[in-house]
Every structure is written in C-alpha cells, then in structure tokens.
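Notes to accompany the following structure.
Note that one protein chain of the assembly has been removed; the remaining protein chains are unaltered in position.
Moving on, here comes subunit A:
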Amino acid sequence: MKTTLTVNGEAHEVTHDPRRSLLDTLRDDLRLTGTKKGCDHGQCGACTVLLNGERVNSCLCLTAMHDGDEVTTIEGIGSPERLSALQKAFVEKDGYQCGFCTPGQIMSATAMLREISEGAPSYVSDDLEVPKLTDTEMAERMSGNLCRCSAYPLIREAIAMASEVSQ
C-alpha cells in the first residue's frame, strides 16, 4: 500500500506492507538511520520521533495510519553545523556515553520542554496549572527513554541547560 508522509519538511510517498512500523519506514525506506531501534516494542524510547509535533515511539506506530502526517526526526532538528539548543547542550554537557539512545533522548526532550511550556501537567506536578521544569518533573517525564550507560545525570543537566537557553 502507499502512504504519504511529510518527513523533516519533505513529502515522501512510500510503498509498504500494511504491517510496517513507522520506525522501519524511516530507517529502511527513507534511510533516516538517526532514529534507533532499541527494543522494537515501545519500552526503551530510542525510536522517539515527533508526530505532528507530539513525541511518539515510532516502533509502535503503523505507517499506514499516518497518511498525510508530519514527522520530525533527529535529522530534522539540526545539523552538525546548525545544532538545536538541546543538541548544543548535549554536546556541551557530554550527555551520553555510547550515544545510541541520544537521538531518542533529544527528540523526547524537545517535545517535553514544549509540553511543560504549554502547561501540560504530569503526575508529579505540584501545580497542575503551571508546571515547572523541576528535577523531579524531568526525571518523570524522561523516564520513557532508557540509557543503559546511565548517563542520566548529564542528560538531565543538558536538558536543564537547554531549557534555560530557550527561556
């Protein structure tokens, strides 16, 4: 079957098996290999992308369900010459070890910072009207992105740094 996706601002028509995941479409059909396959069942977060601006695990999305949707991957938020604020902060803070989870962490954090700025509460929010980016909020909201090297302290520092820059 055929599906049209806008990926990083560019329209693509892909022909695919109806069971194909968005992750496989991105990696294998569009060769956007920055999005990683860690567990392939929605537990590790390495495949996080933005779908119409919301973060999703692309391994749990069927390509067939997203005709006409907009997808942003790690390749779409910056380049080595023009890094986004979060990408810069991860470089500055060295927020990784092996780097395999990093694209997912950055995509997830990109959406997470916007969710907070738009006032979306989490279950650890003290203030349901105006949640703030506390350390507890960050830990809770980023807990869907596993880092087996446990570079968490520096990941949290990097996100906090990017948040300050954007404010």
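We adopt the following convention: a residue touches a chain if its C-beta (ideal position, glycine included) is under 8 Å from a C-beta of that chain, and two chains touch if they have at least 3 such contacts; residues count from 1.
Please note the rule applied: contacts and distances are computed from a predicted model.
When the listed names "Molybdopterin-dependent oxidoreductase", "ABC-2 type transport system permease protein", "Signal recognition particle protein" or "Electron transfer flavoprotein subunit beta" are checked against UniProt, the chain not shown comes out as "Molybdopterin-dependent oxidoreductase". When the full complex is taken into account, the listed residue touching the unshown chain is A:V91, out of A:V91, A:A120 or A:V165. For the chain left out of this panel, the touching residue among A:L83, A:L133 or A:A160 is A:L83. Among A:T3, A:T63, A:N145 or A:S163, only A:N145 touches the chain left out of the display. Taking the complete complex into account, residues 17, 27, 31-41, 43-44, 46, 73-75, 78-80, 83, 86-87, 90-91, 94, 96-103, 106, 135, 138-140, 142-156 of subunit A touch the chain not shown.
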